[in-house]
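Since the structure comes first, as structure tokens, the remarks are kept for the end.
A single protein chain has been removed from this complex, and every other one stays in its place.
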Amino acid sequence: MRLRQQLSSAFTFSAPFAVLLVLWALLVPYFNVNPRLFPDLGSVMQAGIEGFQDGSLIGHIGASLLRVAVGTVLALVVAIPLGVAMGVSPVVSSFLTPLFRFFSVLAGIAWIPIATLWFGYGFGAITFIIFNAVFFIVTYNTLLGVSTIPRQVRDAAASLGAGRWAMLTEVLLPGALPNIVTGIRTGLGFAWRGLIAAEMIATNVGLGYMLFVARDFYRTEVIVLGMIVIGVLWLLLDRLLLAPLERATIERWGMVQRA
Amino acid sequence: MSPLLQAWSAYVRLTVRWPSIASIVPFVPVAAVWWMVTELELFPRVFLPGPVEVVRSFGSLVYKGILPEYLQDSMVRLAVGAFWGIALGIPLGILVGTSQRAHTALWPLLLFFQAIGDIAWLPILVIWFGYGLITMTFVIVYTVIFPVVLNTVLGVRSIPITMHRAALSLGASRARILWEVVLPGALPNIVTGLRNGLGYGWRALIAAEIIVGTSGIGFLMFDARRAGSVVEILLGMIILGILWYIVDSWILAPIERATGQRWGLVTR
Partner (left out) sequence: MKSLTIRNLSKTYFDPYAGAHVTAVHDVSLEVKEGEFVSIVGPSGCGKTTILNMIAGFIPITGGEILIDGRPVKGPGPDRGVVFQSFALFPWRTVLENVAFGPKMRGIGRTERERIAHEYLALAKLSDAAGRYPNELSGGMQQRVGVVRALANEPDVLLMDEPFASVDAQTRMTLQEELTRIWQDRRPTVIFITHDVGEAVFLANRVVVLSEGRMLEEIRVDLPRPRSWDALHEDEQFKAVTGRVLQLVRSA
């Protein structure tokens, strides 16, 4: 019964895409659209198959995902402890909040020029941008999450004998978790877009680069393929990883406080 | 009473009267640290210039008329893009929110196209429209439209059914309900969507200017990078940050709060 439900919702979700694909397959040839303007479905699929076979597509996807993974993990390792440490004191957190909000605004893309100047082209600069995009937002959200844990809940834990380590693991981290997860989700969104933008100008491998180079040669089928891959990747990441994580923490615990 | 307590007391009274001061004061130590770090030459001046140079550059660019012109270009693009994003996004959001059929047909497509992101469209846009205003506007509209639509849909759907029923039982037609119930009811969420949308649109603008621009703040930063001049890059980033901070904290956030409170609805 559950399976039927899942299949049914999967069907409803994919139906509009199926319609779109059919329209695509029919309209492009019908209107004789110049392939240098917009590719037909067949050539995109072809480009996709070729890309897989010669490994270039996997190479680009792998490079992009690796940069995201490294940048994100580094950022989280620094941001979460920092956010907790700052969020514990109401004086510190209210003082630092404007600072972090300011830097959250600059997250990601605005750092591209300075990153390429400091790190040159390539892996370092791009990972820095991703780190940046995730770091400020996650720190800010962690700070917010910890500082909005009601004082009485922390007092309750103290009066039940919680020491500092227990306070951290049993109260501060779980309490801030919904905000942290929201921060990760937003930060990754910025990071993903920053990644594509940075790859367009600062490197020679990756999905952004793939798109940009294809433009030079008017290979629209590669561009459209790249766009679809980008869309699918992010959808997968968001729907399969981030959204369930968010749902699991926020809805389960009935905490409605969100940044 | 010790002088420290007196000073703290004065500070608290000051911030109660002018809350904005509390938003500015935290930046003072940052600026001070920045200044010290550059004076101590911890990094080569070429890599990290100090606040003095940035201010000087600000002055000279304003004097040469470059900065005001670029600022204006950026603002105009953002305004045009935001306008169309909102003008298209709200009706679309209301449609998807109210009609189950529209929702089923369009929701997956909305999610997918949002996932592609505005930046990925730049290459094909450049092929179609070149490097001009249309490309820029498209990117901004594309970015703004999704938060607006999604938040509008959320707002529409979170209106309690009892309100619809009340309106119906008082003789309102479907069309009247849209105007009298749906729009006001969804307004707090719509404003949130506007705020988010403008935030994303702002970033999209900078990205577009960096990658394909010929003027504007983003272009300023990228051009400076090509010339190897970090000063203008930092200047650009600071201007971006301050501008957005001002617009968001002092214009958009209060509007969002006001609509939420006015309608007595708890949005977030």
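Note that the chains take the letters A and B in the order they are written out, and that residue 1 is the start of every chain.
In this section, contacts are C-beta pairs under 8 Å (C-beta built on N, C-alpha and C of every residue); 3 or more make two chains touch, one makes a residue touch a chain.
This one's a predicted model, so the numbers in the text were calculated from it and none came from an experiment.
Student: In the whole complex, not just what's shown, which of A:Ala166, A:Ile228 or A:Leu245 touches the removed chain?
Tutor: From the options A:Ala166, A:Ile228 or A:Leu245, the contact with the absent chain belongs to A:Ala166.
Student: Please pick, from A:Leu7, A:Met45, A:Ala69 or A:Ala156, the residue that touches the omitted chain in the full complex.
Tutor: Residue touching the chain left out of view: A:Ala156.
Student: Over the whole complex, note the residues of subunit A touching the chain we left out.
Tutor: Missing-chain contacts on subunit A: residues 150, 152-153, 155-163, 166, 170-171, 174-175, 177, 249, 252-255.
Student: Residues of subunit B in contact with the chain that isn't shown?
Tutor: Considering the whole complex, subunit B reaches the absent chain at 1, 5-6, 8-13, 16.
Quick note on the criterion: only the chains that are shown with their structure count from here on.
Student: Return the distance between the CA-based centres of subunit A and subunit B, expressed in whole Å.
Tutor: Each chain reduced to its C-alpha mean, subunit A and subunit B end up 18 Å apart.
Student: For subunit A, which residues are in contact with subunit B within the complex?
Tutor: The touching residues are 12-17, 20, 36-38, 94-99, 101-103, 105-106, 108-114, 116-118, 190, 192-193, 196-197, 200-201, 208, 211-212, 214-215, 218, 220, 223-224, 226-228, 230-235, 238-239, 258.
Student: Can you check the complex and tell me which residues of subunit B touch subunit A?
Tutor: 22-27, 30, 47, 104-106, 108-109, 111-113, 115-124, 126-128, 199, 203, 206-207, 210-211, 218, 221-222, 224-225, 228, 230, 233-234, 236-237, 240-241, 244-245, 248-249, 268
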